[in-house]
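The complex appears here minus one protein chain, its other protein chains still in place.
Chain nomenclature is as follows: A, B and C, assigned in order of appearance, with residue numbering initiated at 1 for each chain independently.
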Amino acid sequence: MPRATAILRHREEVVSGHYLLTLDCPEVAKAAQPGQFVHLRIGDGTDPLLRRPFSILLAQPETGEVQILVRTVGRGTGIIATHDEGVAYDLLGPLGNGWEAPAGGEDVVLVAGGIGVAPLIFFADGLRLMERQPYVRSIFGAANQEALVCWTEFAARCDEFTAVTEDGSAGETGLVTDVLAPELERDRPQHVYACGPDGMLAAVARICRDAGVPCYVSMEQWMGCGVGACLGCAVPASAGGYVRVCADGPVFDATEIDWERMKRR
Amino acid sequence: MPRATAILRHREEVVSGHYLLTLDCPEVAKAAQPGQFVHLRIGDGTDPLLRRPFSILLAQPETGEVQILVRTVGRGTGIIATHDEGVAYDLLGPLGNGWEAPAGGEDVVLVAGGIGVAPLIFFADGLRLMERQPYVRSIFGAANQEALVCWTEFAARCDEFTAVTEDGSAGETGLVTDVLAPELERDRPQHVYACGPDGMLAAVARICRDAGVPCYVSMEQWMGCGVGACLGCAVPASAGGYVRVCADGPVFDATEIDWERMKRR
Amino acid sequence: MTVTCPDLSVEIAGLHLQNPVMSASGTFGYGVEYEPYLDLSQLGAIVTKAVTLEPREGNPQPRVRETPAGMLNAIGLQNPGAEVFIDDKLPALQRFGVPVIVNISGRSVEEFARLAEMLSIDGVDALEVNISCPNVQEEGMTFGVDCDMTGRLTEAVCAATDLPVIVKLSPNVTDITVIARAAEQAGADALSLINTLLGMSIDVERRLPHLGNVTGGLSGPAVRPVAVRMIYEVARAVDLPLIGMGGVMNAGDALELILAGATGVAVGTANFVEPAAMHQVIDGIAAYCRRHDVARIADLVGAVAADQA
Partner (left out) sequence: MTVTCPDLSVEIAGLHLQNPVMSASGTFGYGVEYEPYLDLSQLGAIVTKAVTLEPREGNPQPRVRETPAGMLNAIGLQNPGAEVFIDDKLPALQRFGVPVIVNISGRSVEEFARLAEMLSIDGVDALEVNISCPNVQEEGMTFGVDCDMTGRLTEAVCAATDLPVIVKLSPNVTDITVIARAAEQAGADALSLINTLLGMSIDVERRLPHLGNVTGGLSGPAVRPVAVRMIYEVARAVDLPLIGMGGVMNAGDALELILAGATGVAVGTANFVEPAAMHQVIDGIAAYCRRHDVARIADLVGAVAADQA
């Protein structure tokens, strides 16, 4: 049953307003695939009411530990930021499809935007453990140096790593797409994997389409149920209609998404 | 300004489901009169939404400490029960009128029912400090021995003390009124002061009226504002209409209340 | 007398339910999504997501947004249409052995009647007629707030099917008892209420509505007092059994609706918060009955002593 209790073992404010939570949750640690998420209940009352989805940053089946990275943006994440070790969370998960690992040995590029780095750390970790390790280049973009949260964890799992900041406080100056486009030209990878804000994903998808590189994106959307029942987390599909981020995703082949109809939120 | 921050210094579960909280709150400790209450905000969200009123059990102007006794009955008190030392409460208070102390030297009877003991401990404490100490007899009734919460604190501040339990597990068997009626006959006091459930207060008021003894009751009622603005805490007045527990009370001359129109809740 | 094994079964519109607790339409998909989280065979009934004649794409995203103790949704009746529902979704619902109530929605009286006909098949135990979805800006809205339309629609559906017809009422009306009576007179076998309250919320940083559809339906604990009041009013206005819903999170909440006059209780938003919510509600109702020596839950329907308030 994709449901468990997770005990908060360790909470670290990695950069201001970003908390790395280490949870004791053997069930999820065992079953989790990179790109999947957990749907966390915060408190037992009505404020907040709904669960909140968080990507799995790392899962250690041996120790039973699961890590998530939480950026405080509102009520629920604000409450998490006050939680002490020992707090128990009721969670559903692992949920969603996750990224399918490549066959092995190929060239891949990972593109992370801000907090979107979380599931890509898990994905990169998995690639490293493959028998025929792919060659992993990664691009990590954020507003500024601070927002390059957990970049060392990410960089350590990749063969090449490029940071990009909008204000130039670290790495290149600009957007991830400014780096991605020449990178694809320089050396064409077999796959691109991306996670970040919708606007970034749309741009990455376009660049990959133009370059003819298959691209897999992990999307975010407001969720009701998290299990595919409410159709609340819909995003527009290029085949018409909508697909559900929680059950059909959060990872999609970028060509499945109708980026034109996608509202920027 | 009747408003302060109170830091939880010590929390003790005196009997199952009853917590004695010691709060650091110099403003209230200085100003509090026996019978007054504080209106506590629990958390900073919408669950619970409204403040919760609690009688002041003791206030120490010297140390800045205020004690309240909290019985867990629902959402708000249930949350308080989980609070650790160091938690800060935003509170309004001291609010309400409190008991007027007698002139001194007379005979008084205090009647407490269950958690209603809290303000009477404070009141008894004040009487003991009077220059011409009144002679204080007290009657404390509850369902059973366990529910005679803080009885030692109460008894220690009275000259005579009688416990009554409905199941006979401590003291006399029966209701406080079974003890009060003969007690008033045995030795007629100048005043009776009572706090407890509405039904008990109504019965105490009737007995005192019949015996011709002035009686002062501290009432409870659901509150909105706690400051006299919303008229939510109304109880029926014998003069017609309603009086406000928060601003006209919580202490009333028992003859001011229309016990017939009083709903038993 | 001590009740150790209370009878939780209820009758609604000729259906025998092992207990009063069912899913609220649209919050439980087609049942199977929640299979990993609870034993569906223990439910009183399963109520499906709305089915329409033709497939519907639904509304643009974002479609849901949390509000204080509630949520707004504007799903827009996304569903694969009646044919696909019958072929692909309905069979899977059979294996739980509990009554299946299909929620239907349409744009015209004819569409509703046609749907009722199509769905009058084995495996469907009753129809819940959604005359009140606030997210469909066509005629759908008009039905639920107008008593003539409600009457005409109910009549047409009743004529088109032999299944029990449950009419689902909108709370966005001045006097819900008028609509309830119109549905009763037109032949409804039961009523369910409430659907969502029409609401809206705004992202003040971007000065945009949170929902792609601008407005949406408010559900969850926030609306429960409105649901209790309306169930209480309707129970006194009609002789039909009621299915109550609106903000039920636990057994105490369900009992509020039952005491107000609901024979059945549907759980909606709570499923998102706690996938096993319906189990907890069923267990809690049983525990309440034992504690209060209630032999049959049916005895509590409408049992609030309002005259002694």
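Basically, a residue touches a chain if its C-beta (ideal position, glycine included) is under 8 Å from a C-beta of that chain, and two chains touch if they have at least 3 such contacts.
Computed from a prediction, not measured in an experiment: that's the story for all the values here.
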Interface partners of the hidden chain - shown chains only, full complex considered: A, B, C
Residue touching the undisplayed chain, where the options are C:Val124, C:Val228 or C:Ile282: C:Val228
Residue, one of C:Ser9, C:Ser108, C:Thr177 or C:Thr215, that touches the chain absent here: C:Thr215
Residue, one of B:His10, B:Arg188 or B:Lys263, that touches the chain absent here: B:Lys263
Touching residues on subunit C - with respect to the absent chain: 60, 67-70, 72, 145, 172-175, 197-202, 204, 207-209, 211-215, 218, 220-226, 228-229, 232, 247, 252, 255-256, 259-260, 288, 300, 303-306, 308-309
Those residues of subunit B which, in the complete complex, touch the missing chain: 1-3, 41, 46-51, 92, 221-236, 240-242, 247, 261-263, 265
Residue numbers in subunit A that touch the chain omitted from display: 46-47, 263
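The rule we apply is simple: only the chains that are shown with their structure count from here on.
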Chain pair with the most C-beta contacts: A-C
Averaged-CA centre spacing for the pair subunit B and subunit A, given as whole angstrom: 55
For subunit A, residues contacting two or more additional chains: 46-47
Per-residue overlap in subunit C, given as positions that touch at least 2 other chains: 68-69
